[in-house]
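Note that this complex is displayed minus one protein chain, with the remaining chains in position.
The block that comes next holds subunit A.
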Amino acid sequence: MSSKLEAIGIAKRYGDAVALEATDLAVQAGEFLTLLGPSGSGKTTLLQMISGLVAPSAGRIEIDGRDVTHIEPGKRGIGMVFQSYALFPHMSVWDNVAYGLRMRRKSRDEVRAAVDGALAMVRMSEYAKRFPKELSGGQQQRIALARCFAYRPSVILLDEPLGALDKKLREHMQSEIRRLHKELGATFVYVTHDQDEALTLSDRICLMNQARIEQVGTPADLYDRPATRFAAGFIGHSNLLEGALDDSRGPSGEPILLAAGGRIPLPMNAMNAIKAPNGKGASAAFAARHTLLVRPEAPRLVEPASGFVDGTIADVVFFGSDTRVQLAMDDGSELTVRCERSLSPRVGDKVGVVWDPYRTTLLQS
């Protein structure tokens, strides 16, 4: 009801090809929502249908409770930042930023005040007379942002805006975008395929895969409690241990997974997660194979035979702040463990591994 922006059953087909299956999504006012997914997942299609540049095959879009499905993009009260910016090359920076205001027939003074304000917000005031060609990638990016919010749209759509920048500049621009989001108070819908960017920026992430939504949640939700193997694999580094449940429980009554050549204790509530979806009860759950997600930062290396599982160090990779140790487990599977550099693990060492069961997640199969 109080959603700023709502997509209801929205879908897009091109002939036989499905670009987006029927999808529902609600964005709250002032929220920063990221559409995250690999290319071809339908995230850009969804954004373009919200903007009105692409007409949906089915479903509708509502902004502030008003059906805007068949309303021109310019009349939806949205702003958009394009991939590689789409700045008008034949206009100065100032004219680019003023364009949207002029289209709204604002008075000259209003235009001047709004453009100067927008340029000041992105700290580009002294570049007003330049042309887009004469600016660096990062500067063009700021102008694209300023042009987009100069006329104060309440919804701002950003289509992979940082894709063309190098890593360092990208990180800097991420914090700029966060700041602008706070200052403007507008609703941001942000498309990216970069998981780090999504984790850093978003209030909520909408993870997409193969033309549909995989999972929607806060960055912490998606990282700690991924709903599917895809979600676990796409966000962060992950070890996926596969195995069957043991008939007997552990010492304190916790369920046990037989995987990677060892007995792995699961969190007490793990059974709820696997029983709930199909509703067939415990017997079916024990027959099926299950996947346990163990993030690399959860495990600790211990003496052989004193942990949950044992393995041999196959490779040690230096990552700056820490070291990633690649383990070959006794049953042939692999496990990656992040450990402090002071531990200086050596290739060929036999080790054991333990972790806090509550930092792992049993995935729905």
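In the analysis below, contacts are C-beta pairs under 8 Å (C-beta built on N, C-alpha and C of every residue); 3 or more make two chains touch, one makes a residue touch a chain; residues count from 1.
Basically, contacts and distances are computed from a predicted model.
Not shown: a single chain whose UniProt protein name, out of "ABC transporter permease subunit", "Phosphate-specific transport system accessory protein PhoU", "NADH-quinone oxidoreductase subunit A" or "GNAT family N-acetyltransferase", is "ABC transporter permease subunit".
Within the complete assembly, A:M80 is the residue of A:I61, A:M80 or A:I256 that touches the hidden chain.
Only one of the listed residues, A:R104, A:K129, A:R289 or A:K350, touches the absent chain: A:R104. Even with one chain removed from view, subunit A keeps its contact list with that chain: residues 51-53, 55, 69-70, 72-75, 78-80, 82-83, 86, 88-90, 99-100, 103-104, 147, 151.
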